[in-house]
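Quick one: the structure is below, questions incoming.
Removed: one protein chain of the complex. Kept in place: all other protein chains.
Right, chain A next:
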Amino acid sequence: MDTLSYLGQGFGVALSPYNLVTALAGTLIGTVVGLLPGLGPINGVALLIPIAFALGLPPESALILLAAVYLGCEYGGRISSILLNIPGEASTVMTTLDGYPMARQGLAGVALSLSAWSSFIGALIATCGMVLFAPLLAKWAIAFGPAEYFVLMVFAIVCLGGMAGDRPLKTFIAALIGLFLSSVGIDANSGVYRFTGDSVHMADGIQFVVLVLGLFSISEILLLLEKTHHGHEAVKATGRMLFNLKEAASVFVVNIRCGLLGFIMGVLPGAGATLASAVAYMTEKRIAGASGTFGKGDKRGLAAPETAIGASCCGALVPMLTLGVPGSGTTAVMIGALTLYNITPGPLLFEQQPDIVWGLIASLFVANIMLVILNIPMIRLFTRILAVPNWALVPVIAIITAIGVYAVHATTFDLFLMIGIGIFGYILRKLDFPLSPILLGFILGGLMEQNLRRALSISNGALDILWASPISLSVWVLTAFMLVLPLLRIWRKRSVQRRVLADA
């Protein structure tokens, strides 16, 4: 019952005119950012952090703005994948499989609104799940001491590798790079300057915004250089804009199933929207069997990944809010934003600042409804944005990125650092390393070191405190399982290959 009254209070926060306008602005900005090649949810949210801070937004409005931008970006990514057959980001790859054929059949408007509707249901299911489970998890998490937290973070990092599928080693290396980078700067406990190279600018450590924008914007700008020769023609969105009841009903079961799946995948650290959409699509394809026209414009094939993405985006907020452990690149950026406001996400947030937590949850509902409504009148405008050529877009992205970085400390040192990080990120990308584990590692690194040192201070240096309690012991078991999982998968793939070879 408590939960419901808190939720009511949250709606009070989210529905205040000021926050409604914030959410509307956020969804609009997010959609445009998601539409543009070279900008995704991670840079979108990161660019807005210094701006939200400069505007003097109160913390709950800033968080609502960032969450709305996050959802808007996911929606914008969908538009380019349905109309252009170009996934705006990795998670919308599955959307192109059936969304683009639908658009080719003259159902572009229906495909767009149906995907928005699916994503809305997914987010709704996940938000309900969040309302049910987040307070429980938060209550349970209060029992966590530094040792348990340390183990939990080890689990989160290992989970990233275990979930990454085909390239666990590279994911692991990327996460370690992030974990290491977090130790640059003054050590808070002892005052020792670490890896600063005697530079004043590094004493404070690497700024999170600099890292994010370097890794994602600058490397993307360099990647876009390889693709200048392409010209793309968007499918015109004409005819019926809104799906009808029959179409909605035909995918309703899919929505429910994939919503639950997406929520669970979102809560697990490291799995995220990309994996959730892929698993949802594959599962539905298998369930539909021969009756489906998957890959040729099946509505279920469009609804499944979209529902899962919507659900996992909201699900990812659960570990972030209750444990302070981000589950995806974007939530890592949001934690970075919260720390700017001196708010530490974690179990105590639910008790101390219920306005922020429940206001955010309620505004997710509101932002999702806004996206469904915006879709109908705005879609023609949005499709026109897709026609902006790269040569006009890229310099503007570069300039805005520089503003975002300069806004943090007003030093050009940060600009140089960003370019350096960007080149490094570009090389990593060319070598097939995933980048978002670096962000997760960077955010978790500081927490991990603090908790490890705190735990060992409690035990006076005895290592066995790390596996003393039943909670940490069970998390270790899970960690071991996650470590073995990719090995098992590789081993199975090899044995299948061997069998095929033997048969041939």
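The working rule: contacts are C-beta pairs under 8 Å (C-beta built on N, C-alpha and C of every residue); 3 or more make two chains touch, one makes a residue touch a chain; residues count from 1.
Note that contacts and distances are computed from a predicted model.
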item: Missing subunit (named according to UniProt) among the choices "DNA helicase", "Non-ribosomal peptide synthetase condensation domain protein", "Spermidine/putrescine transport system substrate-binding protein" or "Tripartite tricarboxylate transporter TctB family protein"; value: "Tripartite tricarboxylate transporter TctB family protein"
item: Option from A:7, A:176, A:242 or A:340 whose C-beta touches the chain left out; value: A:176
item: Sole contact to the chain not displayed, among A:340, A:369 or A:407; value: A:407
item: Contact residue for the chain not shown (choose from A:36, A:280 or A:394); value: A:394
item: Where the unshown chain meets chain A, residue by residue; value: 50-51, 54-56, 166-167, 169-170, 172-173, 176-177, 179-180, 183, 187, 189-192, 194-195, 218, 221-222, 224-230, 389-392, 394-396, 398-400, 402-403, 406-407, 410, 412, 415-416, 418-419, 422-423, 426-427, 430-432, 445, 448-449, 452-453, 456-457, 460-461
